[in-house]
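Attaching a single structure in structure tokens format; questions to follow.
All protein chains but one are shown in place.
Each chain carries a letter (A and B) given by its place in the written order, and its residues are counted from 1.
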Amino acid sequence: MELREKAKQLLESGDVKAVLGFEPGTHGARRPAFARSAARAERLVHDGEQNLASYVTRKEVKRMGRVAVAAKAPVLRALLQLMAERQIKEQDVLPLAVDAAGQVKELATAQEMEEHLALEAQAIPPADRELMDRLNGMTRQERWAFWQKELSRCIKCYACRNSCPMCYCDHCTMDCNRPQWVPVPSHALGNLEYHMVRAMHLAGRCVECGDCGRACPVGIPIHLLTFNAEESVHAQFGQKAGASSKLDYALSTFRPDDKETFIR
Amino acid sequence: MTEPFEPKITAFVCNWCTYAGADLTGTSRIKYQSNVRVLRLPCTGRIDFMLLAKAFARGADGIIISGCHPNDCHYTSGNYHARRRWMIYRNLMDFMGIDTQRITFSWVSAAEGAKWAELVNEVTTSIRAMGPYAEYKELAAAGVE
Partner (left out) sequence: MADMYQLSSASLDALFAAISASGRRILAPTDRDGRSELNPVTSPSQVAKDYVQTALSAKDTVFPKVERLLSYTLAPGQVDLADAEPQAVPTVVFGIRPCEAGGFQALDAVFNWDTRDRFFNARMEQLTVIGMGCTRRDDACFCTSVGGGPGSAKGSDILLTPTAGGYLAEVLTPKGEAIRALAPEAFKPAAGADRSMLVEVPARFDQPALTAKLPALFDSPLWAEQSLRCVGCGACAFVCPTCVCFDIQEEADAKSGRRLRAWDSCGYHMFTLHASGHNPRETQGQRWRQRVYHKFSYYPERYGMLGCVGCGKCTRACPVDMNLQEHLLEASQA
């Protein structure tokens, strides 16, 4: 069954109160769409890029009731991570995985989601891999110059933070002002510190969807910072965000024999 | 006549091990270079990674972070959490182009007065050779019209 059919079926039976998918938008791009009636479900497609899991923690969406979500791998990972962090319950969401032929599979339980994910190879997109490798191959000074140039363009709009499914804090650290730990204005230090904090707050939690980089209105490849933090966690501790609905967060756990090379 | 550069080193140390160890250095009358400003925290586990970034922003040329050896933390596991945090943050800082050579992490126990002196002397000499962390100081002043 295709997404539109499935959406209509779910809405008509009352199984879910809304189906989150995509619809065609400006310049042929896809944008998130909420179908709450069979009529709206007519326009749903599944091949957008934004991570729809960022909507399931919002008050307006929670108030709707159970929602179905068109779920590619990063969305599934995000939903599992949100369950692990107790932001949503298994019964609140119904992920709909869509295969190459456009056929929908309901993944009603965390276990089904985990099993489905295990079948999909996940790697960051080749263009990002290439840029990461290029950055890692630069000298430290070259990387500093690169990030200073990029971050000088940041306008602190928080499109990156707000698109991220894992940035769901009601009062983000940027919103707290007693004390103002990270500067709000978009001067050089404020930009550096904000992105540093965001990357660290996502280390071990980032599901590598790349939404933050896509969202940036000035085209800063900001997703590479969170990718770096996530890869660092995976390489050094073996833990991976969004692999399971049971929390396995690298920065709140430890092993007495964690190995490092730099502590004297 | 310009004065020769003397680095500012900020040290974040835990109360129970390294701070006590540094105290022992003093009571043992071991001399060491005086460029270090020691900030005492209850445990390395309490060290927010941003404290390091803010030390640089405030003009530190070098940073020392030091606490109890693994398995000896006064709060049992604070230093294990700190270690994990540093392993990630250090990579991130390096990826962003921050000079991680200017940051030294160590385990110094309450009995290691000599080690503290040796550590501070080595770090101070090495940072003096590197010069001031000008890039970061420029950053801290930049971007405001």
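Structural remarks
We adopt the following convention: a contact is a pair of C-beta atoms (placed from the backbone, for glycine too) under 8 Å apart; a residue touches a chain by one contact, two chains touch by 3 or more.
Note that the structure is a prediction, hence the values are computed from the model and not measured.
For the omitted chain, the shown partners it touches in the full complex are A, B. From the set A:Arg140, A:Arg214, A:His234 or A:Arg264, the residue in touch with the chain omitted from the display is A:Arg214, counting the whole complex.
Between the chain not shown and the residues A:Ala33, A:Met200, A:Ala241 or A:Ile263, the one that touches is A:Ala33. The omitted chain makes contact with just one of the residues A:Gln87, A:Thr109 or A:Ser186: A:Ser186. Touching residues on chain A toward the chain that is not drawn are 25-27, 29, 31-34, 50, 54-55, 58-60, 153, 155-159, 161-163, 171, 175, 180, 183-187, 190, 211, 214-215, 217-219.
The chain not displayed touches chain B at residues 143-145.
Here, only the chains that are shown with their structure count from here on.
Taking each chain's centre as the mean of its C-alpha atoms, chain A lies 34 Å from chain B.
Put simply, chain B touches chain A in their complex at residues 49-50, 53, 57, 70-71, 77, 80-81, 83-100, 104-107, 119, 135, 139-140, 142-144.
Listing the residues of chain A that touch chain B in their complex gives 135-136, 140-148, 152, 181-182, 185-193, 195-197, 199-200, 203-204, 225, 228-229, 232-233, 236-237, 250-256, 258, 260, 262-264.
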